[in-house]
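Let's turn to chain A:
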Amino acid sequence: MDCKFVPAVCSYCGTGCGVLFEVIDGKINATLPMKSHPVNHGKLCIKGWNLHEYINSYMRLKTPLIKEDGRFQKATWDEAIGHAAVKFNQIKDQFGPDAIGVLVSAKITNEENYLAQKFTRAVIGTNNVDHCARL
Partner candidate 1 sequence: MNLIDQVEQLFIQDKIDIFLGYKALDGHLLPHGFTRDRMEELKALQVSEGRYSLEKIATHLTEKHPDIRIGMIARECNLRTLNLLYTWKQLNPENIETINISCCPSPLKPHSDCSYLEPKQTGAYKKTHGIDFNADPDTFLDDFNNKNRFSRWMYEFNKCIKCYGCRNICPVCFCDECSLEHASLVEPGTLPVDVPIFHLIRATHMAGRCIDCGLCEDACPMDIPLRLLYRQVNAIVSDIFDYRPGNGTDQSPFTIIGEKTVLEPKPMDAQLEGEKEYGL
Partner candidate 2 sequence: MSGSEGNFKVSLVQHPRYVDTNKCIACGICAEKCPKRVDDAYNEGLGKRKAIYVPYSQAVPLKYAIDDTQCIYLNKDRCGICENVCPSGAINFKDTQKERSLHVGSIILSTGFTSFDPSKLDNLGFARHPDIVTSMGFERMLSATGPFGGHLCLPSEKKHPRHPDRIAWLQCVGSRDENRCSNGYCSSVCCMYAVKQAVMAKDHSQDPLECAIFYMDMRTQGKDFDRYVDTARENGVRFIRSRVHSVVPLMDKTGIEMKYIDDSGHIQTEIFDLVVLSTGLEIGKSAVELSNTMGIELDQFNFIQTGSFNPVSTSVPGVYACGVLTGPKDIPQSVMEASSAAAAATENIAPARHTKTKSIRVPQERDTSREFSKIGVFVCNCGTNIGGVINVPEVVEYARTLPGVTYVEENLFTCSQDTQDKMARVIKEQGLNKVVVAACSPKTHETLFRETLVSAGLNKHVFEMANIRNHDSWVHARTPEQATEKAKKLVRMAVAKSVLLTPLFESRLPVTQSALVVGGGVAGMTAALTLARQGFPVTLVEKNQNLGGNARQLNKTYLNEDIGAYVKQLIHTVEKNERIRLFAGATVKQVDGFVGNFDTTIVAEGVEQQISHGVAILAVGARESKPEEYLYGTHDAVLTHLDLDTVFKTDENRIKTADNIVFIQCVGSRDKTHPYCSKVCCTHSIQSAIEIKRLNPDANIYIIYRDIRTYGKRELIYKQARDLGILFFRYDLDNKPVVSPNDGCVTIEFDDPILNRRVSVDADILCLASRIEARDNLDLSRAFKVVSDSDGWLLEAHQKLRPVDFATDGVFLCGMAHYPKPIDESIAQAKAAASRAITTLAQDSISVGGIVSTVNPRFCSGCGACINVCPYGAIAMNDEKNIVDINSALCKGCGACAATCPSEALTLDGFNNEQLYAQIKSAMTA
Partner candidate 3 sequence: MTIKRIRFMQELLTFFGLEGRLHLEWISSAEAQKYVQVVTDFTEKIRQMGPNPLKKIDAAVKGAI
């Protein structure tokens, strides 16, 4: 058996609380607040406390899915990205770039958010980009 504690930053919002994952036998078993973290001082909100739940959730998607004939089918990343690119291009061609909007999330990193913004403005060509934490 094996029991270790892995520090991490909560991915839910921009606050950046320090969390500690309790890992037993290689599986995340619980989330703890990091007592010595300068941001949260050993406190968490309900989302942070339940970080481990979604990691282990049976409902979590592990591969991309593409809807065919009204049902989701498992697909590879290449297929999914290709499919999305085709569809985006179709919309852009038919209705113009402003018909597309992008909503980004606090659950991804700053760098990824930057990329998303860049993608929206430079690739799609619209300013329709927003972030959930702006609410």
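Inclusion criterion for the candidates: all candidates are chains of the complex that A comes from, given by their letters.
By our rule, contacts are C-beta pairs under 8 Å (C-beta built on N, C-alpha and C of every residue); 3 or more make two chains touch, one makes a residue touch a chain; residues count from 1.
In this text, all values refer to a predicted model and were calculated from it rather than measured experimentally.
J.: Judged by that same contact rule, which candidate in 1, 2 or 3 sits against chain A in the complex?
T.: Per the touch definition, chain A is in contact with 1.
J.: For the complex, give me every residue of chain A touching candidate 1.
T.: These residues of chain A touch candidate 1: 1-5, 7, 20, 22, 24-25, 29-30, 32-37, 40, 42-46, 48-49.
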